[in-house]
Every structure is written in structure tokens, then in C-alpha cells.
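For this view, one protein chain was removed and the others were kept in their places.
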Amino acid sequence: MSPEINLTCDPAHLRHGSNIGQPLTRRDGILKVKGEARYAADNHPPGMLYAVIAVSTIARGRVTFLDVAAAKRHPGVVEVMTPSHKPPLAEDPDGKPNPFAFKMELLQNDEVRYANQAIAVVVAETLEAATEGAALLSPQYHVEPARVGLDDAKSYLPPVVGIGNPAEVRHGDVDAALAGASNRIEAMYETSAQYHNAMEPHAIVASWDGDKLSIDTPSQGMAIAQMRLAGLFGIPPGNIHIRSPFLGGGFGSKGLVSGPQVLGIMAAKLVGRPVKLVLRRDQMYGPVGHRPPTRQTLRIGTDGEGRLTAIDHHAKVTTSTFDDFYEPAADASHTLYASPAIKTSHEAVRVDTGTPLFMRAPGEATGSIALESAIDEIALACGMDPLDFRLKNYAEVEPISGKPFSSKALRQCYAKGAERFGWAGRPLTPRQMRDDAGFLVGWGMGTATFPALMFQAQARAVIRSDGSGVMESGAHDMGQGAWTVLAQIAADGLGLGIDQVEFRSGTSDLPDAGIAGGSAHTATAGAAIHNAGAAVIAKLADLATNDERSPLFGAGNAGVIAREGRLFRRDDEARGESYTDILKRAGLAEIEASGGGAADPAAQSNYAMHAHGAVFAEVKVDPELGQIRVTRLVGAFAAGRIINPRLVQSQLFGGMIWGASFALHEEAVMDHRSGRILNANLAEYHIPVNADVPSLDVLTVDEHDPHVNVLGIKGVGEIGVTGSAGAVANAVWHATGVRARRFPIRIDDLLMRLD
Amino acid sequence: MMNFDYVRPATVAEAVAAASEKGATYLAAGTNLLDLMKGGVCHPSRLVDVTRLPGLDGVEYLADGGVRIGALVRNADLAHDAEFVRAFPSVAEALLSGASAQLRNAATVGGNVLQRTRCAYFYDAPSACNKRWPGAGCDARHGENRLHAVLGWSEACIATHPSDFCVPLVALDTVVEIEGRSGRREVALEALHRLPGDTPQRETLLERGDLIVALRLPAEARGFAAHARYIKVRERTSYAFAVVSAAASLRIEQGTIREARLALGGVAAKPWRARAAEQVLAGVAPDAAGLREAARIALADAKPSGDNAFKIELAQRILVRALTLAAAGTPERIPALPGSPFSSVSGVHHVA
Partner (left out) sequence: MNFSISLTVNGVRREIELDDPRVTLLDLLRERLDLTGTKKGCDRGQCGACTVLVNGRRINSCLALAVSQDGADILTIEGVSRGDQLHPMQAAFIAHDGFQCGFCTPGQVMSAIGLITEGQAGDDPERVREGMSGNLCRCGAYAGITEAVLEAQNTLTNSDQRRSA
């Protein structure tokens, strides 16, 4: 285990038996509660300097002057990096070497394409000097008018949305079905720009040694970052060592290395000393991605019995003027409800903001709140309870593709969630419920769904002659619990107790564990770890079964199983021997093998693979003042195999809070003249505080999915956001009778309509 | 932040002298000042650290029944001072509804009174702001202004004063004691903050070198202890500035309001005392129609400064709510969610 990631064995570590399925506490828990978990900005190599970026205050135009002399005069300032004074790059930052490479602002020219874009970097002996040096640059600009809103530019059909999805998908004839529908609704919903705002600002500590680069930086994808940096700096990927043992949250914003992180590396190169660069909170509103605003129109029709006949979901989204990321909001309507005719479509406008990016449930979150609100509206139009309506339109096969689901326990989620919440008896019409204090009470629900994805990962397993094991996979723990759950999988894969396995992770010199995104990290890296374990056990079994001196000799076709550091004959568990005995007799200090994890193409083409859930929300609304509080959230989720119920509950709680936040709190407010975000902080960009979340309840429904991946894991990182946002919005309607169609719901949206 | 001189005077007189130089400003806890300096909103060349000045950190109960609060008393200490809570419950509730426990532990009462607006254009250094740069214009006036002023604003400035604490204080006729170059003087808190007019950069009556040394609540303010509330509408349950807030204090005898004290927060460049509404409440029973009428009168002169007409309606409703809750009686203990509409503890009466 590398010294900086010393996971102590945990005195408070609850170990109820072993490994997969057990609610172990976090293996990195002690480090985290003692402040000893070392995040990127906690590093301080000898001779380190501080870099602070200067950012543009205009959204579009050119920088015409920087007072470099004034900055350099400030005591402690060592260097000022500008477009005319910077180390050379081997690759154009505006190039697109691969579809996952987004354009960056690396001082390649004097152009400004969004507010908060880096326009210079000041390096100094102290943070204070670098900060003031950056302020002293007092830039002057040639300003062009900013285009920032959904209506500020001509829209177009994006080439693709999300990761290579078609922008328009048709199944059946939506227009004909709507024309013949007995009940119809058409509604427009608007969602706001949101920023990831991980608690840890993007940070990097970079050191060069010749053409070798060593960096501490939070990354959800070290291998991809390594490739990107190798291209930019013209060095082999193997020359780049990334340490990312802990991320202070990512939520997508640390999936790809960002411009400011690269600027830290450039600054270190320029000054020939280690450099630390940490974004200020306000500087995170621009260069590190965001969830774009959307305007979505839903048209839904049913027959006379409340059976869906058509869903038409159209989304207008923004992207930047210089790059392409299209929030696939309308795709949320592909999988949930059994409509014979479905159309989804997108249009986009280019605005003077940073490029939007994956943000926890990208597309699913924005699309879900609109779809779940619209389903609530059509259920009402049919005079049906929202849960009955969803059950009546339950999709037995994936509606858009006709494929069977690899597994789908959504019906059980509806039932268990509704029972726990106490949904039965909910009045159909709004404004029927009050609490003792006179607050309006409303109940709403939403269906949660998220695709079960797989990327690609590798792992290396070792069994040592002392009976211990090592598992290596360069995974990323951004709070989801990779240090713990992957170690649980590793221990089971190696047939060892978790405390006998050294799990190495979090650095780029280990086998690539794939990106921690798409809720697929546990499934992907877990599969690689499982397979590496199986491979090393197979090698060990070969040794034993081919050795006459082993009690396992000749087990051959019957096979062996591994458990608690021993191999046993599958057909006779009385016959077995320890890993130690096998290796010692073979004269081996250790034995190793590798394994990979990836999607199974056959299963992918045969099955639709999704996690599902049902979220029920209770809100209270002040009948005169319009202030809203979410008083209860109950979520029931079916997400395949659960590796660690304790950590899964935390992930789902977090997602549900994000859902409530989407519905009620989060919104970047932009000045439409300047293009600057006016609440680029944590005081007025509201995310929920502790008092906003009085009661959360999560249930999980068992699912055994033999198709999705070798471990049957579907992932839980993002699904909690979906369903929850709509459930809260629908509960606000049920409490007040006011249908909000702009999110977050503001007091002003309710106030005048409450009486 | 820009570099500055740091001085730590030993006496009030030294402090006043040190702060009388151009560019100098007082530093107490710094919870607002450092925020402003980091944001490039203000650039003092000298900080005069008053945190060690003797005699400014006590709460003194005066023989006449009033209370004198040293300017360096921490917000949390005042809010948790048992005698203070009993005598001035709405002030304690307002204090506890503001900011976070950490900020209340650090921030001083003098600093709270002098905190600057949260207008985003004031904080956004490149925006035009007449407070920061007199004559530059006001980008808020035609910008994102749904949370801006509806009372007392001018074309030059539509910012609001963000303090919760000041709202009940102004309702209760608090007096500010000031030490300055020409000695000590007193002003009513209500007069301390100015409306913007053509000079929004002049936010208070304070002159260069002036140091707030104490706040004084008069004995009469105790008369409202049994019927006093502070209610604050926020965009999340805690740790947020008020959209609108109201302090209501009533003296009720035999079911009739003898005297009412009302003030609004988040509606103007100063904590807004609603005197006309107070007058119509005197001598009436606290019934719904009467309270609504008082609220209507309190907002009679209000007009939107932008996309914020809803605040006029909200301010009236929150006044009615604060009055209703005050009439019902001060709760025995400050509610779990101070100032929140969701704090309602109905029917429990305060033991004054």
C-alpha cells in the first residue's frame, strides 16, 4: 500500500461477517474523521509555489490589456503566465483528439468565450501574494454582447445528445396517436442552470522532473486524464503519475481533466518548481462544467381507460459557442412508460458560457422532473391516482426498443415504497390535507430510473505465500465508497477476509479501473476485480490440482472453490488446503493474474438494462407565505446486487437530496447583459442544508440480474436524483393546487396563486 | 486581497485616531469585512482591530430596566443570554435566524448592524454600482432584482439591508452609542441607516473614525416580551438571507393591543419601521381584519423596483403572520427553527 493512502484498520469498523452484501463501515472512515485523508490541495512538496488564475469578467470578446508589470511588482509574485508567456503545448487545446476530449482555455489566445474563463495565471511565494497579483492584472477588454439565454440565439438540431445518442428518436406515430387520444396534456417545463459545486474545489499540485510529471489532483478518470495530459504536453502517458486517493466530491465535474488543472501543470513547467493551483469557489462557475438550462415540452395522450397512447418529449438545451455537449433530457421518456408511440427530440442553442458537462444524472435528472410532472398531469386528466396510472402503464418491455429488461423489480418498488410512505388513501385532488399547525400538506411521487452501464476496467490480483492477498485497480473514491466496496469484492474474489487483502487504488500507476461515472464504477471495476480474483484462484488451483502432493490433486473436472484462504474440492469439501501450503510447496512467494471488466455485447444487444425506483415525497407549504419544506422522502430502489447496504443507502439519500434540491433550490442566476453568474457562491446558490432534510427513508428491492454484468450490479450513484425531483414537484402541486412548470419552484411562483 | 496596515489599538481613543485616516476601517470579527475584501468589493489600506478594546464586550442590565450591549458582544452570546432572551425574545429569535452558528459565534453586534447589502451587483465588482463607485449607475435596477427593495429605494440604488438582528432592534427603539473624533454621541438605530437617495454610498450617519461602542435597548422595550416574534421567509430552511422578514411586538391588555411595534427586513436599504401600521393597531383587538389592514398600511408606499412585486404582497402577509404569532404569545423557548414559518409553536405562552 502506498504510504500516502494508509487505510488504517478501523476500531469502529463493523464487520458483520464478510464481504459482499455486508454493511461494512467505510474503510477510509478513520482517515476522514481525523482529517488525515489527504486531498489534492493538502499536498505541499518542498519549494512549492502558489498559482492563482485570473478570470475574465466578460462573457465574450478579447482581452486587450493585462497589467503584468503591476502584478509582478507585488511582493512575492514570481511569474505571470499569459498567452504571450507560457510553456508550449504539443496539442491544440481546441482540438478534439477523441470524443471525450472537451476544449479548454489554456491561454492559447486572447479570446474570451465565457465569464470566469482563465485569462492569466499568477505564481507567487504565498497564496496571499498570488491572489493579490491576479487582482492587480486589471484586465481591459474588447467586449462583445453576451448571448446567454435559451432565446438568445438561433436553435439547431444537435448532431447527437449525451454520449452519441441520436437527437431525435421516433417509435410509432405520435401525432396520429395524440389526435385520437381521449385525454391529452401539453405542458412546458423549464429547468435552471446548475453547477456541480463539489465541496472540494478543483485543485492540483504539479511537479515536473524533466519530462516526468507528478500530480495530485482529484480525478474521476485517471487513465483518461493521463492520455489527455500526455497529448497536451507531448510526453508518454507512463511519464505522468496521478495521485487521486480521495476526491472531495465529483458529481461529473472531475470526470475529465479541466482547463484550470492543466494551467497548474503549465505554471509548474514555467517556473520549474512545484505549483499548487486551487480554484476559488466562484471560479468553479465556468470552466469545470455545469448542467445546462432546459426548456422541455411534453405532449401526452391516453385512451379512455388511462392507457398511454403517445408521449412526445422535446427538449431545448444550451451548449457553449465553441464545443458540443447536449444534455439528453428528452431521452428520459424512452424507457419508463409503455406508450405505443414515443417521440423524443432535442434542439440546441449556443451561448457564451462554459461547455456544459455530465452532472449527476445528466439528461436523466432534467428529463425526469419534466416527465414525472407531466405524468402527474395526465394522471389527473384521466382522473387517476398517480401510482395507479403508472402501474397501468407499466412497461413490461423497454418501450422505445421493444427489448426485454434484463431485470426489473419496479413493481415491487412501487408497492414497498407506497406501503412505507402510506400512500394509500391519498386524496386525488389537491389542497385537501393540512397538518395541526395549518400547513398545506402534499404527497407526490415519481419513478426513478437510470441505465445500468459498463465501461472498461482492469485489475491485478496477487496471492502471497503468507496467505494474504493484494488487489490493484486504479479506482476513484469520490465518496461513493470505492475503497470499501471494491475491497469487499476483492476479498470475495480472492477467497479471503477483507482484512487479509491489501486493496491498492487511487493512483494512475495501477491497472486502469475506468471512469467513475455513469453509476458504473462498482460494476465495471468490480467485474475486473472479480475476474482478476477468479484468474489468480484458477492459477492457484492449477498448481494444486496438478500436484500429486496436494489433497486437491486430480480435482480437475469437479473443480475447486476458494474460501477463507483455502481451496476445497467442489464435490468434497473435506478435501482442501491453504493458499500458503500450495504456494510454499510450489516454491512461490506469490502468484498473480489479471482480469478485465467490460460490457457483454451480446447481453447489451438482447436486453434493456436499467435500475429502477419509486420515490414518494411529502412537502409542507406555508399557505400564506409560500415557503416549502420537504418533510419526508421515501425511496424504494431495485438496482441489482447490493454490495454494501450502508453505503448504498448513503448514495441513494444523497441522490434524493439532489432531487429535492433540483425541485426547490438550485439555480444559477445570470445577468443577461454581462453573462456573469450573480450567485457564483454557496450563500445564494442554494443547496440544501441539514435543516432542509428532516426525514429520509430508503428501501432496496432484491434483484438477481444474470445479464447486466458478472456481479449483477446496476449502480446507485445517480438514480436517486431521478424520480425524487418530480416527486417533490408533484407534492407541491398536491399541497397547493399550483402546478409549477419552472424549477426550482420559487416562493414568487406560488405566492400569488395560493388563495 | 490588497495589502493593508494592521493596527491593534489599546483604547477607544487610540482606535478612533487610527481609524480617522483615509482608507482605514475597523476590524472586529471580520465575518463581513473579510468577505468583502476577498471579493474585491472594498480595499481598506488600514485595518484597526478593535477586538481587544476594553469594556465593549459586556451585556449590562441598567438600573432603569434597559440594557446596554457592548459592540463587541458576539451575536451568539447575546442570543443565548438568558435574561436577554426573557426580556427581548424577538431580538434573540432574529439573531438565531441569521447566518450559521459559526458566524454567530464570531460576529459582533456592532458588525451586524454595519453589515453591507447582499445585492449581487454590489458584490460583483465589474458591475455598475453607485455604492461602490458613486455615479457609476445601478446595474441592479434593470437586472436580476427579484429580491431587491420595495420601499425607500431610488433610481440610484435598490439594495436592501440584510440584517435580521436590526429588524426587531429598530422596532424597539434601540439607541446606538458612537465614539468619534468629537467625542461620544447617540443616535436612534432607525436613523443610523440612510435611505439611498442620490448618495447610496453613504449608508449610515457615521463619519470617518466613528466607532459604534454599544447598542442600548430602552426599558419600555421589555414591555413587549410576552408578545414578540420575528418571522423570516427564506429560500431554504436555514442559513439563508431573508426574502422578507418581520418583527412584531405587542403590548396586549385585556385582549386589546395597547401598543404595537413593527418592522420589516429585506425590503429597504434600512430596517424598516412601520409606524403608521403601529398606530392603527393601538387600541384594537388583534383580529385578522385589523392585522391585515395594518399590514396594508405598512406597505402602502411600496412599489416594485424590478421583478419583485411579489415582495410587497409577501411583506404584508409576513406582517400579518408575525402579528398573529406575537398576539398568540411568545413561545416559552426559542423555536427549534428560529424565525422560520415552520417553527410554529402555537398556544404555548412565554413566561416574561
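Going by the order they are written in, the chains are A and B; count residues from 1 in each one.
Note that in this section contacts are C-beta pairs under 8 Å (C-beta built on N, C-alpha and C of every residue); 3 or more make two chains touch, one makes a residue touch a chain.
Model, not experiment: these values are computed from the prediction.
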{"item": "Which of A:R147, A:R280, A:R431 or A:R460 contacts the chain that the document leaves out", "value": "A:R280"}
{"item": "Which residue of A:F322, A:Y394 or A:F653 touches the chain not shown here", "value": "A:F653"}
{"item": "Touching the absent chain when the full complex is considered, from B:A13, B:L34 or B:A300", "value": "B:L34"}
{"item": "From A:Q480, A:Q627 or A:S674, residue that would touch the chain that is not displayed", "value": "A:Q480"}
{"item": "From A:Y39, A:F100, A:F322 or A:Y394, residue that would touch the chain that is not displayed", "value": "A:Y39"}
{"item": "Identified contact with the non-displayed chain, of B:N112, B:S127, B:T174 or B:S238", "value": "B:S238"}
{"item": "On chain A, residues whose C-beta touches the chain left out of the figure", "value": "10-14, 25-26, 28-39, 41-42, 44, 50, 126-129, 132, 197-201, 246-251, 278, 280-281, 478-481, 646-647, 649-651, 653-658, 681-683, 687-694, 696"}
{"item": "Interface with the undisplayed chain - residues on chain B", "value": "1, 3-6, 8, 27, 29-31, 34-35, 38-39, 47, 49, 51, 74, 76, 80, 99-103, 105-106, 237-239, 336-338"}
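What we mean here is this: only the chains that are shown with their structure count from here on.
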{"item": "Of all residues in chain A, those that touch chain B in their complex", "value": "57-58, 128, 131-132, 135, 437-439, 620, 622, 624-627, 629, 664-665, 669-671, 673-674, 676, 678-679, 683-684, 686, 688-692, 746-748, 751-752"}
{"item": "Residue ranges of chain B in contact with chain A within the complex", "value": "1-3, 40, 118, 120-121, 124-127, 139, 143-144, 146, 233-241, 243, 310, 313-314, 317-318, 320-321, 337, 340-342, 344, 346"}
